[in-house]
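Scroll down for the structure; my scribbles are underneath it.
One protein chain is absent from this view; the other protein chains keep their places.
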């Protein structure tokens, strides 16, 4: 198992910011079908803030790097997604203050579980409500099983990403219950959820950057 | 030569109003290429007013019928075309107060000449300025020659209509010197003038309704 | 290369991601006699906070001018946080606005009951209380009849009715009334207010670059929300008198204003000419007079827009003497000036 240091986390988050910005229009298109079409914009604003905040930090710890994301989403974004992603990043940061072994599958299982909980607590969504919870909850369950089974981080994150995308796919048939999208009711069926999609992109980037960190640099 | 009475004049003017309204979009399109695209609308408003005014008159004389048009263009239209057509109709009305033989080519030659003069006096345009003057002036010359040569009204109006359309065609290569259209300068070349076109339509309706009045009723 | 996507965007902007900041800067420069900046995305009236006065904070996403920052000023709100386009402001600028508005007598939040707004304003309210000891009360605006059925009024969103509710709220606070009375009057204003709109075309959020939804060239949607939220009925374009009849029919079925005095607002969404708003007002007046409704105040214009959307809405607010006088009270805000009845 390759070594994962704080620098790798920062690199991963910078890579995530690029990836989200490159998916801006796609995420907007998904949100157009179900919500108000701005998800790619909100995510890009938050991710630009994350990058800006990282630029201002000198060799941040993993927790500090995630907190840079929490602050960006707290200060720059607003909307429903702002506070939710603020708490998602904050949950990761807090978890990584306690769990310092960045190469351990158990560390990331704890991170994912904290995120899944924060996502639900902040916005009040439960699995099946057609939100990003439908990506984080199965992803957390998958990486927890992998950790319990002694799998390495690479396998754990791969399983999490797979479960997240599976979750996105399942949102397609759901009807949203919360937020703007809920106004659409049945009209929203047949389209995957935008927030679940961006969550899965985030998990995928973690898999690519942390699961095989040598490949990334 | 068929008899032309006051009723025939009223009938002709009502027919003119219908004809102009049916050409509304075409006249707007012509004005779009050279001016501000509203000529068909302004003409339709004036012609509706003419019809309304005729409705309120009981068996108007030829002069009264034309004056109904003058009042409609004076009250309802505005723009450059409003006062010009007001004076055009008024010139016809005044001429027909003096010349009572409605079947005489000379009467209509006098009407056309008065109109051509009024059109020039009101707006200050001269032949070649790419305006309705370029239809009325050759039309007046044509019907005057016909009258001098002893031609009947049918032939006189046919010649006038032909000359008017010829005049319209010649406006195509002209550059407007007056009014809104003048702002376009060279860009206006290549399009016939809208006001000359509506004038020719008016002359054409006179030819069809007065030149062979039996055919019209 | 241009730094931005021009396709489908007929906009007078620079980098779309600078839209909110640059328009805020221009706004502050144009109105430096009336308002000041109190945070990166928060403004307040020049003389805020006023000691002993209930602080009024209104807000929401950008793209709705004159709402929200255009209504900060004398006789208007004390402060407003500014969100991204069509997105609730974050808790941070809301808190900054709260601090700027706080004169020690409590603060009232009022906004349009969108999920994101509720989340962020509630977070700011909690922080205002725990970190600064400020009592915050919230009055949600819920005037959009099309946004939820009658038995779920608390799920309805706020649209053009914002203007009436905010105006009453701000004028009540100007009387130096206490927090409870300000809240009670504002809630009554909201309870008395109903709006139904009609949308004719979409708008384009600059950073996205494509219209947020699609209406065909000959289509309209009755009840369409100000961000494109789905309405009640889509159809071909119809004569506006028929639309006004339908809009007022929906409103009067939800709350019968017959026999009441009301204020009327015909609000344009941005691209609809004022002439068309007056055509709507004319028909509304005919219908309402036929229904025995007494029109005491009328507003026709652009009060809450959605960028360059075409469309309009009609709002009725029932008036009692207090609400009438508060609505009629003078105001001098960057985008709303009203002389008092005394000068009227």
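For the reader, a short list of remarks on this structure follows.
When the chains are written out, they are named A, B and C in that same order, and each has its own residue count from 1.
What we mean here is this: a contact is a pair of C-beta atoms (placed from the backbone, for glycine too) under 8 Å apart; a residue touches a chain by one contact, two chains touch by 3 or more.
What you see is a predicted model; the values in this text were computed from it and never measured.
Within the full complex, the chain left out of the display contacts the shown chains B, C. Touch with the chain that is not drawn comes from one residue among C:79, C:226 or C:312, which is C:312. Those residues of chain B that touch the chain absent from the view are 24-25, 28-29, 32, 36-38, 40-42, 44-45, 48, 74-83, 122-123, 178-180, 183-184, 187. For chain C, the residues in touch with the chain missing from this view are 2-4, 6-15, 19-20, 22-27, 29-30, 33, 62-63, 65-66, 70, 198, 200-201, 217-218, 220, 236-241, 243, 270-283, 285, 298, 300-302, 305, 307-308, 310-312, 332, 335, 337-339, 343-344.
The criterion applied here is as follows: only the chains that are shown with their structure count from here on.
Annotation of chain A and chain B: not jointly contacted by any chain, touch as defined at the top. Averaging C-alpha coordinates per chain places the centre of chain A 74 Å away from that of chain B.
With centres taken as mean Cα positions, chain C sits 54 Å from chain B.
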